[in-house]
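One protein chain omitted, others in place.
Chain nomenclature is as follows: A and B, assigned in order of appearance, with residue numbering initiated at 1 for each chain independently.
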């Protein structure tokens, strides 16, 4: 009988997974999760320490909120389950606030936006993809963005595109280009870069910020950023702090701190240091 | 429990079954051939061949399969020489990398099983065949191999099952077989337990069928251990299994 009870409890757990059980508590210590493999947002140094835009940013934000913070690295696709399972209190991992993700967790206001774009090899026929750097917003000009995709389709037909599993780029690809290209999913963006350089795939899609830094890294001389940039709508409002639903007090704290960091130019300063262009959300 | 979701999960994961089977069957068969070659090298009596086979088994059994997969998939791609070689059209495809890694891995384990099978052949059988004037090749084909297969089959059956389980690692190099689809679904729905139940049930079903096939093959290969029609016991049946084992007869255990 005890076993039956245990099983019942375990099964009950299924329906409860992901639900929020926040207690009203005073935040003095916040455990933050990041990926540690998503340059320049966050990365792991040779000595195992974390570095990147978000590592500097979280320290700044935590100082503003007057709380003690720790940051640990986790695989990207486990971040949301781990957050909801209570392993962490916040995600700062270049994660965009998307409608789909907002069904399971809540987000702060964005602290950075860069849009999604493509990368290929220098000598590939895709290197001459049109409209490089042009921005198409799914939020304000969905028709324009869809027309742009139609324009790209003949060029992309039959190509193999690498993308990170459970990323917004993957959702976007599956909606707009599923029947045109072959999609290969990777656990990390660095793995699809390795495969792009090895010639296993023709193209990768990821955030502009990630790709432009990746292409600038030693060893990646053959990689070039190409094509238009897509953002907004299903691609999200921009990178935001992810929190459990119900931790409203924590969200208010982060919103306020991000607002301040944006207003006094801290975000602009940090993005110049890590990205080479301004990622401050507008 | 949410049966609608379980059903949906089943429909999402089932398309991964053919790939899992292809990987398992392909690498099991190729691995069997390589395993036989390695076992013969080990027993050839030629020192260099013996060392190569020993080193191979030592390295492949001493490292995790996942490391071997990464080394073949990402590691080899690092070298321009490999990328410009004739092998690249194969190594370029994740499927072939997975088959290659699984084959190399299972061959190491398989060769030890086959070696055990070959060593278990009673000297008397070989002497008898020689006395009949069989050539080396004929002796190998008619006497040694069938006896070794019969002896090695139960252990090799377990190796086949491990192989089916090992195909799950192919999901790490972008292949969407059962585990790949399951992992994707978990990261989309965050409902690990339901997805696990469905994916686990599919693997159990595959391995159940596989076990039956192996048992059937074992049954067919050991007619001398079965009861004779009419209840006349065969010679081997009258032997005490322990005594049979002590004498080195292949049929030590009675099924």
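Just so it is clear, a contact is a pair of C-beta atoms (placed from the backbone, for glycine too) under 8 Å apart; a residue touches a chain by one contact, two chains touch by 3 or more.
Operating definition for what follows: contacts and distances are computed from a predicted model.
This complex has a chain not shown, and the name its UniProt record holds, of "Co-chaperone protein HscB homolog", "Amino acid ABC transporter membrane protein 1, PAAT family", "NADH-quinone oxidoreductase subunit J" or "Peptide/nickel transport system permease protein", is "Amino acid ABC transporter membrane protein 1, PAAT family". When the whole complex is considered, the residue among B:9, B:27, B:106 or B:168 that touches the unshown chain is B:168.
Among A:47, A:123 or A:179, only A:47 touches the chain left out of the display. Looking at B:59, B:87 or B:119, the residue that reaches the missing chain in the full complex is B:59. If you put the missing chain back, the residues of chain A touching it would be 3, 9-10, 12-14, 16-18, 21, 23, 36-37, 43-44, 46-48, 73-75, 78, 81-82, 84-87, 187-188, 190-191, 193-194, 197, 217-221.
Where chain B meets the chain that is not shown, the touching residues are 58-59, 61-68, 70-71, 74-79, 161, 165-169, 171-172, 179, 182-183, 186, 190, 192-193, 196, 199-200, 203-204, 207-208.
The rule is short, and it goes like this: only the chains that are shown with their structure count from here on.
If you average the CA atoms of chain A and of chain B, the two centres end up 41 Å from each other. If you check the complex, the residues on chain B that touch chain A are 1-2, 74, 77-78, 83, 88, 92-94, 172, 174, 176, 183-184, 186-188, 190-194.
Residues of chain A touching chain B in their complex: 10-11, 13-15, 17-18, 77-78, 80-81, 84, 104, 162, 165-166, 184-187, 191, 194-195, 197-200.
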